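Quick one: the structure is below, and I'll ask about it shortly.
Every protein chain of the complex appears in place save one, which is left out.
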């Protein structure tokens, strides 16, 4: 998963882009980068690590002069984790200097790369994004045409911000898999993965970039906006998992905040679990939080926050050895004994992927004295990998792809195991606009909205 | 403020100490250090920055061999912020190698330093802790005697862990200002600022170290435990602000968790505010959280989490300029428009110090559409600085020391401003054991439990 | 200027390449990199800075597995100084993974880039080397054909090592501007900018790569060696400045060591200066050293080392202000008063470029008491910039391009100013093999052996 943002016609382009990236940091912690232009020669600054460690005042104010910028935070999906694959990608070609930041996964990458190889193209990265730059360099016409022509050749999921001179371009694949929104601050347009980033930097959310849309912005004006492509079903299939897990709660999706969708997931879960009695309902922080709140409101069961999360614990702490078994688990997330001891608990999490983390958490809860645990998930069982940009593991590692609910319940050693039904999930996510046929739910159904080539 | 921990008789002494420091990191983010002994020569590793960045597997497993360790995280109070003042302080003296980690503030520091100067002592640090090491080096007798004699000369607030060979010593000033607890894991004793650190690393909380107590532990045995000193009033005066703000919610204080005390603060606030009607009650994350929950339960007003906190934003982001006014505020803490827009809100925070942060938050809430804001604090107005280890600013910067509640209400531009009464605060914090005369509440009353010398 | 090296069929490929780069470090201190293949997937490790700081045991032994490697040290010539331009350049194309390291300067870079742009090529770097990779990717045939076809399109100076799978390729432009030698160690061939690097790592120098030659090596066998191109004059024109200044004294060029050529430069200078009497002859360290030795032997004038050079002084020391005038000069190079005081001195340096450094040195010598200074240079006046890989400044900054010898003498404030005649320089450099028509001396004559396009 990745986060992207672009802003144009703004004296604080670098600062606002970095603030936007900070707001999108949950979408990728591996690398971050900014390309800027509009005043001096286009330049890109990127590095491995967190935004707050890469971009300081010195770099933002002195090393990144310009008025138009795009930024990217990355959590690797289809390519290797190293600086060489950190985005944005800035290149020069017959059209001049161009830079691109990409969220998604191009599914016909290998096929196009083959074709490009035959035309003599060279690849510097192992990322799928580079093929777009080649296609752009080989296209002719107006800037919008060039990009439209190039994007029509791509299959899969891609939300893009593109920078050229003083022009900012946003584009989204024809299924609209990954989110992309348009916003404005004073005389500057913003394009961003999530509306929260638009609003945090002081802008107003205007609308979503439409599936298959290209939008070309310059000097505070929308120069062009066109639908360059329709997918076969002519249907939007936006990733519903953004609302289950990925997006910030304060981002707007389908006319309600993600927070609201999650509250509703909890409400529907409560309806599904009417027969289950418990002393308290508590979330796995932080994503289970709003669903648990919704559950409590509907069920009347007392909401409690029984886990304390330690945000200081990074990934790099010592590997757990036999005699330090639960150490790394409890360091990050520790139950408050007083809250859970002797209680019958409804525990709400967003989803189960491999099952190992859930098992460890439930184990820790039991050691803290939980009497009974009813484990509720705010989405259906995940039975298929994502080919559209989420780094779910391959099918063999998906616990629900290989085990019945009954078996998973036993493995986790819980008293009940309840998954939100797909219907209820879709209702929760679409209650804002009453549209319910706009989601990609392939990871729950195994039915993918596009043809999937074999992925290397 | 600082956090301290010690563990003895344990093969994983360095790893467990670092895990304990991670759990105590909220008590100080400036520097961290560990001293270890028991196998090879005593050694200390310390650096500026966060625990997770200083202590990695390589350092913990290879550079810190030993079975007895003490650790320290520091947020500067009375001395300069630099590596030279990072703790623990390891020295050699006539008694051998000794290391000390200190939480608190020695109020007769200058006077003793003067005396030590006259005896020819040299000081390497600007920290108040160094005088203790001089006093120890100049004392004679058994280890317990040496430390008891030295501590009797000190006034003010100090919780200490001391390391010598295979011996771990814990000590607390006779008022018991700062917390210090005893715990155990298998055959190893642990001494720590908070019980949460004991439990996260797998240990059990046994009891608090008593005010004026020294405890000497070696090879898994408590060799000695004595009350070396009584204060003039013979009364415990533990910092009540630990429960309002500093301590982890899952730590145990006076026989209940801090979480429970905070829930009760909210309940009492709800009682004080019976006449105020509102649509929702919402906390300022993260410390206002449990009080808001308690408020909601008592008042029946809907609990909402209207702020999204971004944990990725560090201190070092760009300084706010005029045209980026609210950027740094909203980057860290952003209201969800949907939740607050058009609402009459009860906003719960722990306390008001300077008032500037509160003002900015309230401003941001109003811009997000809040109709009315009733601002409730889970403690009384702070009218006096702390001389016992909390880095509150001097009196002139304390808004409540210089302004009436009415004036503060106007400054903050809120519809109501309610402080939890001191009685209710004490009740909330002591409901576990029904003892209510055990607290230092000097910052709310201006009546200090010890004589205060002028502080340099 | 840059240094390149490649080695194949060797278990210690990474270690030997890094040792070779250490030996070639004088050719470029800005960045260093190694590409390795032959066992696992091809990978490249490169960074800004000195070889000794980039490549440590951990990286060489664990991060660079393989048996075939190429390496590069860089001092920027025609492109920007940044990591993006650090070599080797590793790409993937229709022929697979290929990596290139380049020493020299491609003079028709802009023209070819224009053509490549039209074919839709994208450029990731600002370096001239990238066009070669594009040409290779667009060529067809055997590996040797592909590279030969590509190189035939290039004009200017280039010595290259190229890596593909287990194959190491060396190539040199048809003028042979920049040096490139073939060596062998046990069953492994080595290709390197200088023979010293071959010998330091334990190999034997075999022969020079010929102008216009491509050599293809695999599994310890020379698979192919061909002359792919002749230049118009069918004459070798190797940079004579390598022997004056750039190369290590122990490298072999035209059948004698560079040290021997420099000794001869001094001998010829002594012949040119028969009429000048002096107390001592002394070099400007380190390049003037051997010429001064030769001068002393021929003239009978006492050789003295009157400057002490401080190798600890880096580039980054404080900028000289008015009141610290000579500080940075004497920090690096300080005259021994005892040696120079009251003496008539023949001072030997390699060349004068801008003249500013010489002026400072002479000034410092005078302040140390030198009575008379006769300044002798082991090459003729430099009147033209180099278009073949040496970063001489543009003509307007070349003191000898804009001033008569008499004027320079006055500017430097010396008693005599003698340049080695071109005839004598050529004789000194070719005495090994008696060939004297093999040199590029364009910087002394302004007559360039190739057509020069305008350089961006």
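Letters A, B and C name the chains as they come in the text, with residue numbers starting at 1 for each one.
Note that in this section a residue touches a chain if its C-beta (ideal position, glycine included) is under 8 Å from a C-beta of that chain, and two chains touch if they have at least 3 such contacts.
Values in this document were obtained by computation on a predicted structure and should not be read as measured data.
Seen in the complete assembly, the chain not on display touches B, C.
For the chain missing from the display, the contacting residue among C:48, C:115 or C:331 is C:331, taking the whole complex into account. Contact with the chain not shown here comes from a single listed residue; of B:118, B:274 or B:434, that residue is B:118. Of the candidate positions C:175, C:257, C:351 or C:378, contact with the unshown chain belongs to C:257.
Only one residue from C:36, C:51, C:106 or C:191 touches the chain missing from this view: C:51.
Residues of chain C that touch the chain left out of the display are 12, 15-16, 18-19, 22-23, 25-26, 50-53, 56-57, 60-61, 196, 199-202, 248-250, 256-257, 259-260, 289-290, 293, 297, 302-303, 305, 308, 310-314, 316-319, 323-324, 326-327, 330-331, 334-339. Seen from chain B, the chain kept out of the figure touches residues 89, 91-94, 117-124, 133-134, 137-138.
One rule holds in what follows: only the chains that are shown with their structure count from here on.
Shared contact partners of chain A and chain B: not a single chain qualifies. Chain nearest the geometric middle of the protein is A, using mean C-alpha positions. With centres taken as mean Cα positions, chain C sits 50 Å from chain A.
Chain B and chain C have CA centres that are 62 Å apart. Residues of chain C in contact with at least two other chains: none.
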